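Input: one structure, supplied below.
For this depiction, one protein chain was excluded, whereas all remaining protein chains were kept in their positions.
Going in written order, the chains are labelled A and B, and every chain counts its residues from 1.
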Amino acid sequence: MSVQSARRWGLVAQFPAPLKARFARNKLAVAGLVVVALFFLFCFLGPVLYSTDQVHTDLTQVNLHPSGSHWLGTDAVGHDEVGRLMYGGKVSLLVGLAAGVLATVIGTLWGAVAGYAGGWIDAVMMRVVDAGIAIPALFILLVVSAITTPGVTGLIVILGLVSWLVPSRLVRAETLTLKSRDYVLTLRAIGGSHSRAITRHILPNSVSTIVVAATFQVADAILLVAYVSYLGLGVQPPSTDWGGMLSAGLTAAYSGRWWLIVPPGLAIILVVCAFNAVGDGLRDAFDVKGRG
Amino acid sequence: MDTLLYLTRRIAQALVVILIVTVVVFGLLHALPGGPARGILGQQATPQQITLFNHDQGLDRPLPVQYLYYLRQLLHGDLGTSYTLNEAVSQLIEQRLPKTLVLTVLSAIIGLSLAIPLGMWQAVRRNKPADYVITTLSFVAYSTPVYFLGLVLVLVFTQVLRWFPSQAPQGDTVGQVFADPVALVLPVVTGAASMVAAFSRYMRAATLENLSEDYVRTARAGGSRQRAILFKHVFRNSLTPVIAMLGYYVPVLFGGALVVEQLFNYPGMGLLFWSAAQSSDYPVLLGCVLVISVATVVGSLLADIVQRVVDPRVKGGLV
Partner (left out) sequence: MNSILEIENLGVTFSTESGDVPAVRGVSLRVAAGETLALVGESGSGKSTVALAALGLLPGNARASGGVSVGGTDVVGAGEAELARLRGRTASMVFQEPATALDPLTRIGKQIAEVVRNHRDVSRREAAAEAVALLRRVGIPEPERRASAFPFQLSGGQRQRVVIAMAIANSPGLLVADEPTTALDVTVQAEILDLLRALAADSGTGVLLVTHNMGVVADFADRVAVMLEGEIVETGAVEEVLLRPTHEYTRRLLAAVPRLAVTGSGNGSVVREEVEGAPVVELRDVSVRFGRGPGAVRALEEVSLTVRAGETVGLVGESGSGKSTAARVALGLVAPESGGVSLFGADLRKARGRARRALLAGVGVVLQDPVASLDARMSVAECVAEPLRVHRRGMGAAERRERVAEVLELVRLPRELARRGPRELSGGQRQRVSLARALVLEPRLLVADEPTSALDVSVQQTVLEVISELQAELGFACLFVSHDLAVVQQFAGRVVVMRDGRVEEQGPTMSTLLHPETEYTRRLIAAVPIPDPVLQRERRKRRLALGTGAGA
């Protein structure tokens, strides 16, 4: 049933429920939000309550099984695994969040300009996006990591620079639709400026698309940074992140020390799932298109 | 005529994209420590050799000229020489690419043949327990890093159950890869899993959208059964957007291959790339990036053409 026919039959409520209510109805999305909040608390507030030494090695405490004193055991150099999870999580969450937001900002600007300008400017800008999509982000990341060893800031910038392409496409599509909306045409017809059309109508109406894109972007960035670290080219020891922990625990896993890879692996899955669920919920609440 | 015009336009577009890719790779080449001369002469080149090389090859000339030179090299299939393996990059890729293609194509075929019926089935059973279970599973799989999934599979099937070997088939030719099909199971399954997760989601969404289309109501009004409508009409209409997605999925497939090959020690292009990244073997790295990017561009070109064949409206310029 099309929206129009639904409206014809009076099936669409005249006053759509407020955004918050529509989001709250999606239980998975609410759960996602809770999980995200819990992980932030765990990683940023946790170390205050549960203090561990994550810098110095302690060779008397290596490879301990999970127990009362070390809930998730210790790793090959004696770091407590729970503390390590907090320590690595800080990097994973921070880098993911910052890189996701950066990618969305770049993508939004690029897509909005291309969509609004149209014509050959749009064509050229979109070919650049096509080229960017053609070069797999993971490969470019590894090349760059091979050239220089990036710190946290560098990692954020690089991740942002390789993953703005999808949001730029979404925002361009949105801009294309919005600029031919009747209210924008009306404004242009009475002599309103381009800048007014963009700032008063197009950007405010794209906010939902942008927010949804940003949420998915953060999920992707957390995964991507885990990939890079897993392949041994992310943040360098003694600093670490969840992907790095997986990489470090790889050989140990074969000898049965599951507690070195299962917790960081589950942490990544949970957080990425949570961000994706929040994104899904927001998308449905905003009723915008984008990503299956 | 119409088709010819479309093809020329679309191929021209693809060429422009490839050109932009070469600019990016060229830029990376110049960002290398030591510049392209080192990239081509190798790690051991002396400063004198480099100066001589730079002069001979015109690398002391302005960048645009150098770029043209670089393009000429590419057209001759010259991607430089590996630092560590002392072999032409093009030759290395020639050996490894077919094996990676075996892995990705197998994963894609298996993944899609599971994902498409699964997505349709979910759409039909929408909001029933089965849909919730599968949706949640694919949601989790979608958010799981490929290597973690692979790792878990390795631990379970090679360490605990000991059903499969932990190493992928070794060997230099595609034939040798197929000689050991059991060893191929885990790498292919790992590669296929994320494909199933992503594409069952797309297929479910596309099927749901089509089920609410007016033509479904028309068919029902004509006395067609639900099953017939699903297979005669909804299936084809839902498949076309999924095919279009496939074009964009090529880089993801290669990314997956990179991880899977590293995990199972499968001697394809991904493993080549990974070890090159470990040893900063720039010519190999950039050569691989270039080849994969071109493969992606060709992949989405093919997807567009297939879509055009499947969907007559595209030919009419209506979509």
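Please note the rule applied: a residue touches a chain if its C-beta (ideal position, glycine included) is under 8 Å from a C-beta of that chain, and two chains touch if they have at least 3 such contacts.
Quantities reported herein were computed from a predicted structural model and do not represent experimental measurements.
Every shown chain touched by the omitted chain in the complete complex is listed here: A, B.
One of B:Arg10, B:His30, B:Arg125 or B:Arg217 touches the chain omitted from the figure, and that residue is B:Arg217. Touch with the hidden chain on the side of chain B covers residues 5, 213-215, 217-226, 228, 232-233, 236-237, 240, 310-313, 316-318. Taking the whole complex into account, chain A touches the unshown chain at residues 1-2, 5, 8-17, 181-183, 185-193, 196, 200-201, 204-205.
Throughout what follows, only the chains that are shown with their structure count from here on.
Centre-to-centre separation of chain A and chain B, using mean CA positions: 22 Å. In the complex of the two chains, the chain B residues touching chain A come out as 13, 16-18, 20-21, 24, 28, 31-33, 139-140, 142-145, 147-148, 151-152, 155, 159, 198, 201-202, 204-205, 212-214, 217, 245, 248, 251-252, 254-255, 258-259, 262, 273-274, 276-278, 280, 282, 285-286, 288-289, 292-294, 296-297, 300.
Those residues of chain A that touch chain B in the complex are listed here as 1-2, 127-128, 130-131, 133-140, 142-147, 219, 223, 226-227, 230-233, 243, 246, 250, 253-254, 258, 261, 265, 268-269, 272-273, 276-277, 292.
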